[in-house]
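What you see is the complex with one protein chain gone and the rest in place.
Moving on to chain A:
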Amino acid sequence: MANLNAIGKLGVVTQWGALRRQFPDGVGNVKRNQLRWDMQIQPTPLSDIYDIRLSYSLERFPKVFVRSPKLVQPADDPIPHRYGDDSLCLYLPGSGEWDRRMLLAETIIPWASEWLYFYELWLGTGEWCGGGHGSPKPNESESEHTRSKSCPAYPR
């Protein structure tokens, strides 16, 4: 496993390059091996336009935060598929759906767009139509530091 990671994983500059190619309207940078990528996502032409921030490094898993507009949470009704730090849960950790050999531009960003679509639909109907798994604990985040039992170990 360790060997595979060593030869397979994509550097942050490669990731950044792919993001710029696929989504030329976004802006980002790489500093001290940390990638930060800001872009607007509009999941459908009838949807709101969301400013999102993606952060990633080889030490941390990709995280997507919605910066604006503020996501709406109806009373006593937590927004589904989010981690405790409000980042979006976009894939099932440890399942191989995402790993460091994959381009963020081809996975995390399209998944965030889907997430926002299903979020708006959930706001309007009360039902999450996007499928999914499990239930992260309230303070759970997918970073290595706060990983819990229900968030399976993940190849680095």
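Methods note: a contact is a pair of C-beta atoms (placed from the backbone, for glycine too) under 8 Å apart; a residue touches a chain by one contact, two chains touch by 3 or more; residues count from 1.
The rule is simple: contacts and distances are computed from a predicted model.
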item	value
Chain not displayed: protein name in its UniProt record ("ABC transporter permease", "Protein-methionine-sulfoxide reductase heme-binding subunit MsrQ", "Cyclic GMP-AMP synthase" or "Aspartate carbamoyltransferase")	"Cyclic GMP-AMP synthase"
Residue numbers in chain A that touch the chain omitted from display	22-25, 39-49, 74, 76-78, 80-83, 89-93, 95, 97-98, 102, 105-107, 109-115, 117-118, 120-136, 151
